[in-house]
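Excluded from the complex is one protein chain; the other protein chains are retained at their positions.
To keep things simple, chains are lettered A and B as they appear, and every chain counts its residues starting from 1.
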Amino acid sequence: MILLTLRALTSYWRRHRGQLLALLAGLTLATALWSAVQAINGQARSDYVRAAQQLGGTEQTFLARADGGAIPMDSFAQLRRAGWRVSPVMEARVVVGNLRLRVTGLDPFTAAPGTLPPAMAQQLASDPASVMTAPGRGFAAPELVAQLPAESLLPPLDPTPGLPPREIVTDISTVAALPDAELVRLSLHPQQPRFQTPLEQIAPDLVLQAGTGRVDATRLTDSFHLNLTAFGLLSFAVGLFIVHAGIGLAFEQRRATVRTLRALGVPLRTVMIALLVELLCLALIAGGAGVLLGYLLAAALLPDVAATLRGLYGAAVGDGLLFRPVWALSGMAMAVLGTGTAAATGLWALARMPLLASARPRAWSRVSERALWMQAAFGLVLLGLGVVAAWALDGLVAGFTLLGGLLLGAALMLPLSLALVLRLGRSQARSVLGAWFWADAQQQLRGLSMALMALMLALATNIGVGTMVSSFRLTFTGWLDQRLAADLYISARSEEQGAAITDWAQASRLRLLPLVSAEQTLSGRPGDIFGVKDDPLYRDSWPLIAAIAEPWDALHDAGAVLINEQLARSAALWPGQEITLAPGWRVPIAGVYSDYGNPKAQAIVALPELESRFSGLPRLRFGLIAPDTESARTQLQDLGLSQGQITDQAGIKAFSLAIFEQTFAVTAALNVLTLAVAGFAIFTSLTTLAALRLPQLAPVWALGKPRAALARLELLRAVLLAGLTYVLALPVGLALAWSLLAVVNVEAFGWRLPMFLFPSQWVWLGLAALLAALLAAALPARRLARRSPADFLRVFANER
Amino acid sequence: MNAKPLWRALRPMICGAALLAVLAAWPASPQAQGFAGLGSAAEGFALPEPRALSFPEDHGAHPAFRIEWWYLTANLSDAEGTDYGVQWTLFRSAIAPERGSSWRSPQLWLGHAAITTPQEHFPMERFARDATGQADVVADPFSAWIDEWQMTAPEGSPGISALTLRAGAERAAYDLTLTADGPLIAHGEAGYSIKSEGGQASHYYSQPFYTVSGTLHLPDRSVDVTGQAWLDREWSSQPLEGDQTGWDWVSLHLSGGHKVMAARVRDGAGSYTFGTWITADGSARALTDTDITLTPQETHTVAERTLPTTWRVELPAEGVDVTIEAVNRDAWMALSVPYWEGPVTVTGSHDGRGYLEMTGY
Partner (left out) sequence: MIDARDITKTYPGTPRAVPVLQGLSLAVSGGETVALTGESGSGKSTLLHILGGLEAADTGIVTIAGQDVGALDEAGRAALRRDSIGLVFQQFNLIPSLDVGANLAFQARLNGRYDAGWAGTLAERLGLSDLLSRYPEELSGGQQQRVAIGRALASRPPVLMADEPTGNLDEDSAARVLDLMLSLVRETGTTLLIVTHSAAVAAQMDRRVHLSRGRLSAPSDAVGAAS
């Protein structure tokens, strides 16, 4: 009996293939977007874990100097001799072409078990001399190995998946051979001997710290993943609107069949089981397809995401996607749960449907006006909660609560807002047909509200994210122009070469700006101090966002400092206040400059000041102001510099912008996808409504309106509703952009961006929304125009 | 006589640990063996040559030689007469015959230590690079150390006539004071010890006359102990023959103040035993295979290896016929290079105590 019932019910789909396709496509899309985001997040997270393991574990505690400076080897020996089981970690900075690399040297003799990169441990086991004797062996991410030219300074490299993208790990003896190699921290072995001399008696300048001592990418990347997850959830929600529409229609159109089945003696329970089985099958098919599609989508997007994470945060994520059964199962579960949620109301209505009520289909999602008000009130509450959370909470949670409250609240308030606009339109209507048009739109709104809410979410997100990205891009390019004002950027291989370059520039009467920096902990954050020469270049173009009067005079004459925005915001330090740069070095802040894309704190002091505080800083990198860059380049090459050591301004800018574009490539892709899904939701809703709306249209037809005119009115109505939704989405989108720029960005990156408006983008998006609605409405309208008069007549014949 | 821990330089890598590999496998890798066969001069390592020992310099490190050790074993007992054993060893292993600066010196240090009680055994291990200050040996005033483990002459005491000795790990540690009441013993020709087969040689001397007092820190208790200790100093550049599979080594403090050291080197065919007889007044006599016999008696299985923990030692010329028995048969050094090393008690013609080392099982 169940099979027979199932066959009778599912035979419906054979006669409504388009509807089935829409339903499956909606569910597939929803699952795919969700799964794709989950796959990307999962992959990135597992890569972080792997990278952390490769680097000796994030959990390891270590000793470092409180001021972030180099640890003398004596301290290491004294600690060891006092019973402290510490392992030295030595770091050196190497610049190869455009790449600033960190070479980290570990000591296999004292490293705690399992803290060496596995590839290094393996190599040590099979051929220890190759690692521990000159020239040594370096372990680096395969991408990095591929990027690097054969550089005499570096040891032979082994491609080692999972290592951070700009890091080379070697034996400590190898890094010790590099210039400027410093002992930066002493990792603590998890097991310590029974008797130890207290730390403060041996090395009072060292403090116990947790973590790896490098910039903690976790917090930064968390925001990115939260972002992606939000997008995924949004896509899933939009997808569910489609499913809801599709299943709702299918249930509605089968009410008569269900009644007939029951009249013929099929128990209600059997009918419900049959429907559940049907839903489960649909969910499994669409879920399976969705998971597959999601995997492909993730695999396609992952390289961009990985590039973003590497470029923006320095986090290690590979390009390869692994298939995880758990992930696939969770995708399937999401599809099944989503289907269940979307079908719940329909199932409930069918279960409670009296056996004998007239077989006439109701408007399947008729909502009373009171319900609209309730919904809007709830939306207002959500909106309020978002604002309160942003004000009361801190951190990213606040930012995203604000975003969530804003989007959901606005979406929930949409139907009422539209209803009120339509009522206004109706009251202004002059003709009977006009009045009917508005009234009918009001009626149609009820069936379309879900789809329109989806459209609103998609539009608002588009406007918000689009505004943010464009604002960011505008600010960023302007900032690049200011920051990269020199014509050529040169990196020397050695101090001798650096000196030769300096001599040459002097002889050629060219302005050469040494870029000298020292790593330093600034207000508790990892950072760098740069020393700059007094040059009009800085005075004219450095992008200050806040400053005292004559900041550069203060810097060069009074020993003041400029700090980057990240540092200013995180430490709440602004011009006029003072900052401690190093023990015994406390200086006033002359200004704050924007420093996008840099996760670290940064400070700028006068070059002589820096060099007097940190002896032996090499002058290896320079900016050169040369009217004739080509001739300067040739002359530099005559000095023995390779092509890769000289980069022109345009090259760096292009490189920086490429990173920037990659960062937002995923965002853009997801934006387009959500809009497509929303358009699809409108299409399915309109298709659903088309059949049900015949009774509403028949009288108008009977009154003498041709079918084609009715169809045009249908199109117009869809466009009107989409247009109104767009207009209402615009302020929501701008509010979203503001939240992203002023709240989320500050929390996630440490910088606040000015908001620019891009009306031309809005026009294009508006047109896209109208076009989407037009396309979505076209097919149902065409069907209406081609409907046989008999169908209209039947409405009367059936007293429907 | 120079056989003792040179096995370390011969043994192929056992456990695959990187650290072991560096210390043990590097000189033993096929290339290195090939070089050794051609002659040590090609590698630049110094060769042992007949010369008188010179102190205090020879207490210190000899970086021109490939391998060197400071190897101390102590037989101790507490007030109740319970036997304990303590080991303290510092190895120096050179990849090249020079010392570089800071992290780049091609020399490496390895420390082994142990405390053995009748029921427990605590092996410990440390590794270090050369020239970082983490491990080193200074000849005068004498101090040898790796991390907090140290063997140091107290201020004012000449040479190595008195020592403080410390080692420890998470669970156990010791802190001992040693005083020598006899002379240094030079093996072979005034410390130049030639082996009959193969012609390999080493510089080799011992201080077997230490009396010891101090404290053992065990996981659940601290024990005050007294006893005797034996220090071996040896350095060389050439490994032994390749077909030797391991050896058994004893150092015994016998009643009447006599001491005996004996080593039995095993190869595929059989074994060759040699040693030194040291009288209470400090005169020494070299022993060969015909003078002394080591015979395994009872075997015991530890760490899935079966080895003899009871031996018969016969030295007819001196009227010695004793049975030695492990204080703790489970004294297995489960370190990057595993071996058995622990205190023994002596019964028979003489009473006494001593140390037993067994490798290659």
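Convention: a residue touches a chain if its C-beta (ideal position, glycine included) is under 8 Å from a C-beta of that chain, and two chains touch if they have at least 3 such contacts.
It should be emphasised that the depicted structure is a prediction, and the values quoted were computed from it without experimental measurement.
S.K.: If you put the missing chain back into the full complex, which of the shown chains would it touch?
M.R.: Every shown chain touched by the left-out chain: A.
S.K.: Pick from A:4, A:21, A:377 or A:702: which residue touches the chain that isn't shown?
M.R.: A:4
S.K.: Among A:269, A:586 or A:782, which one is in touch with the chain left out?
M.R.: Here the residue in touch with the unshown chain is A:269.
S.K.: Have a look at A:261, A:441 or A:501 and name the one touching the chain we're not showing.
M.R.: In the full complex, the listed residue that touches the missing chain is A:261.
S.K.: Since one chain isn't shown, list which residues of chain A touch it in the complete complex.
M.R.: 1, 4, 7-8, 11-12, 14-15, 256-257, 259-269, 355-356, 359, 798
Operating definition for what follows: only the chains that are shown with their structure count from here on.
S.K.: List the centre-to-centre spacing of chain A and chain B in whole Å, with centres computed as mean CA coordinates.
M.R.: For chain A versus chain B, the centre distance works out to 62 Å.
S.K.: State the interface residues of chain A toward chain B in the complex, per the touch definition above.
M.R.: 73-74, 76-78, 80-83, 85, 88, 90, 105, 107-110, 116, 121, 124-125, 128-129, 131-134, 172-173, 176-177, 191-196
S.K.: Okay, in this complex, where on chain B does chain A touch?
M.R.: Checking each residue of chain B against chain A gives 13, 16-19, 21-22, 25-26, 29, 95, 102-104, 106, 108, 127-129, 132-134, 145, 147-148, 150, 168-173, 217.
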